[in-house]
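Shown here: the complex without one of its protein chains, the others still in place.
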Amino acid sequence: MEKYFDRLWPINRSLTGNGNRETLKILSEIADIKISEIPSGTECFDWTVPPEWNVKEAWIEDSKGRKIVDIRDNNLHLMSYSEKFSGKMKLDELKKHLYSLPEQPDVIPYLTTYYKKRWGFCISHNQLESLKEDDYSIFIDSEFNSAGSMTIGEALIKGNSDYEILLSTYICHPSMANNELSGPITASFIFNELKKNQQPRFTYRFLFLPETIGAIYYLSVNGNHLKEKIKAGYVITCIGDPGKFTYKRSRRGNTLADRAAEYVLTQTEKDYITEDFFPTGSDERQYCSPGFDLPVGSLMRTRYYNYKEYHTSADNKSFISFKAMEDSVKKYLKIISVMERNNYFINKNPYCEPQLGKRGLYPTVGSVKDTGMIVDAYMWILSYADGKNDLLSISEKSGIDFERLFEASNKLIENDLIEIVDKVNS
Amino acid sequence: MEKYFDRLWPINRSLTGNGNRETLKILSEIADIKISEIPSGTECFDWTVPPEWNVKEAWIEDSKGRKIVDIRDNNLHLMSYSEKFSGKMKLDELKKHLYSLPEQPDVIPYLTTYYKKRWGFCISHNQLESLKEDDYSIFIDSEFNSAGSMTIGEALIKGNSDYEILLSTYICHPSMANNELSGPITASFIFNELKKNQQPRFTYRFLFLPETIGAIYYLSVNGNHLKEKIKAGYVITCIGDPGKFTYKRSRRGNTLADRAAEYVLTQTEKDYITEDFFPTGSDERQYCSPGFDLPVGSLMRTRYYNYKEYHTSADNKSFISFKAMEDSVKKYLKIISVMERNNYFINKNPYCEPQLGKRGLYPTVGSVKDTGMIVDAYMWILSYADGKNDLLSISEKSGIDFERLFEASNKLIENDLIEIVDKVNS
Partner (left out) sequence: MEKYFDRLWPINRSLTGNGNRETLKILSEIADIKISEIPSGTECFDWTVPPEWNVKEAWIEDSKGRKIVDIRDNNLHLMSYSEKFSGKMKLDELKKHLYSLPEQPDVIPYLTTYYKKRWGFCISHNQLESLKEDDYSIFIDSEFNSAGSMTIGEALIKGNSDYEILLSTYICHPSMANNELSGPITASFIFNELKKNQQPRFTYRFLFLPETIGAIYYLSVNGNHLKEKIKAGYVITCIGDPGKFTYKRSRRGNTLADRAAEYVLTQTEKDYITEDFFPTGSDERQYCSPGFDLPVGSLMRTRYYNYKEYHTSADNKSFISFKAMEDSVKKYLKIISVMERNNYFINKNPYCEPQLGKRGLYPTVGSVKDTGMIVDAYMWILSYADGKNDLLSISEKSGIDFERLFEASNKLIENDLIEIVDKVNS
């Protein structure tokens, strides 16, 4: 992971541009990403894909020819989607184009001007304060190309069913670690792990999109398909720091996505946060917009807005932990594994309990004090094999571990005592 | 308020009689009250309007000609609806007609004998104990007039809609302050304030009725209309003391009346009481009887039964506070203002979020840490503009103030992004 991180870190990503292309190409080494180009000017719902933006150079020089700010030092120095500019100005005039964070004077803030033409530089407040009266030269060699395109990535793992699990992440922030690279790297590694297994039950759809406009474009083309096919989904973001997990529920709040994620967190984490849906945040805003209302939540670690390094140069490699990120991959895989094996059943002998003993499923010496958990698991499944309770629900009711129940359900199927109600394909 | 209080205080009100007429005439100076006379003997459901009762004199004299009890000192001295009587008797015989409260020996209790012919005097227990053997003269010059009538008042403010908000109070207790005068005075001042504004959304129906029989008569004539038209209502009583607010829910418990009142209390009061409906109390008993089950609650301060001065001569001017009563008027107006502006919406762009930026509703510099509450308000409304959540519900979910959401909803309407679902007229 660290190698990929180091290669992706210096690339200047934005809504569009060569940085995004390069990013997806590198991630393709891990996951089978199909890269598509969406022409600038494409209409999607209330939005339009913006012109492609690329930047070659961007700096400020003082009168002695010293580069005091240079995008080569940090991509965040240039406000994203800044227009071309070349000129000289006094400090007063320049300051109108300088952005800093007085309350965090050490860090460079991250700012964008996607839909309004202007230019600007982001610098630390300390540096801003230290600037002296002088004649400054400004040079921004950026370009907007209306004939360009927005680059998006998609990777698919076909399952037995055409019902889908959606995993969506974004590629549009330059050099930030938790609130950018943790997402696509984690998603790619999940893809890689899933691909190793035999064909899964569900089809898995991985999306690598510029935030907001990317998701809106994608939904404008595939929204109806997703509405029909998605059984659960997650937006993968802010997943690389070593903080505790945060699960943000889907708008409906009790979907399979929510139940599986919260179940796994309950079982495996001592301390975690769950939050009801709120309509700010990342692309769950689009997936859960009232017209779609998809079952999409978001499993994060420390959530956007909740850490002071967010959207600054301090959201960097030292803020995240590759060990935590590996753990995040495992957590997503665990949730997926629960969903893959979660079934509804019908008891084929619903009148009284079946005689487990004659099938070797019950101890032949009766009335030992503890019949052992496996018999309990049989009993719970048989009792709730009514087509209305899935294994997750039986696990919640009984307190018996999902794995144990899954094993027990297989034994009961083998013995023709229950059968699966196929709710996945319906 | 105090002036009106002082004029209304000495009047001897009861179910019927000249005192009630005089009371409504004085209140008409504040609110446009239409006064009606309902003939004694009128049948209404299981009840009959009683004969009109008036009293000129009522006193007890000792053998030395000293008036030891006189209605001129306090209206409560005569049990309401006492029959005419004139005669002499010994203390033993007299005591059968004297009522006191041993556990509160200083105060005169308030008693009635509406539906059984008898006579009686109410005196403090201390006075009762001090009475000596003597020959007492009793004189009660009261009259029952079967050709008389019961007097009721009604005031209407026409709104844009013929859906109504009901505000009901009672005028049947003689000289009591919290459990009588606070109600009609508060109601009249609410009317007066509402009348000053432009035409409201709802039609407001104010009722000034003798308790129980008045409400029953009114429902017998107007019950079907109210059942069809009332969106919310409140019984206004015990609203003048300086204690904390008490909200008693309607029988259904989650009506607009309940939601608006509880919302305003949550937002504005540190400490208040809410109670589920119970079928004793005031006229909500009739409005919420199972055949009508109207959305009528009651916002009070210290509730009837809960203060020891209740139904005694100690429920007087010194028990209440005009400042508290003004505050009560404001609280009702605030609740009304919430109901007037509470809407359900439909998002006209339900697929993904609309581009707020191009409409000037979103900061053009992206990714500042805090987009500010107004953008949050837009997002919450757009997300829940599904025809099922009103502004009250969005405020509860988001924690954003109702006023802020109302402003934001207007901006979104102006920008043709949402439209109101007219649940008021349906």
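Residue numbering begins at 1 within each chain, and the chains themselves are lettered A and B in the order written.
One rule holds in what follows: a residue touches a chain if its C-beta (ideal position, glycine included) is under 8 Å from a C-beta of that chain, and two chains touch if they have at least 3 such contacts.
Bear in mind that the values here come from a model prediction, so they are computed numbers and not experimental data.
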Touch with the omitted chain, as defined above, among A:Tyr136, A:Trp380 or A:Phe402: A:Trp380
Among B:Arg201, B:Lys231 or B:Arg251, the residue in touch with the chain that has been omitted: B:Arg251
Residue in contact with the excluded chain [from B:Ser40, B:Ser168, B:Thr246 or B:Gln286]: B:Gln286
Residues in chain B touching the chain absent from view: 44-47, 79-80, 99, 109-116, 118, 120, 215-216, 219-220, 223, 251, 276, 278-280, 285-286, 288-292, 305, 310-311
Hidden partner chain, residues of chain A it touches: 347, 349-355, 357-358, 364-369, 371, 375-376, 379-380, 382-386, 397-398
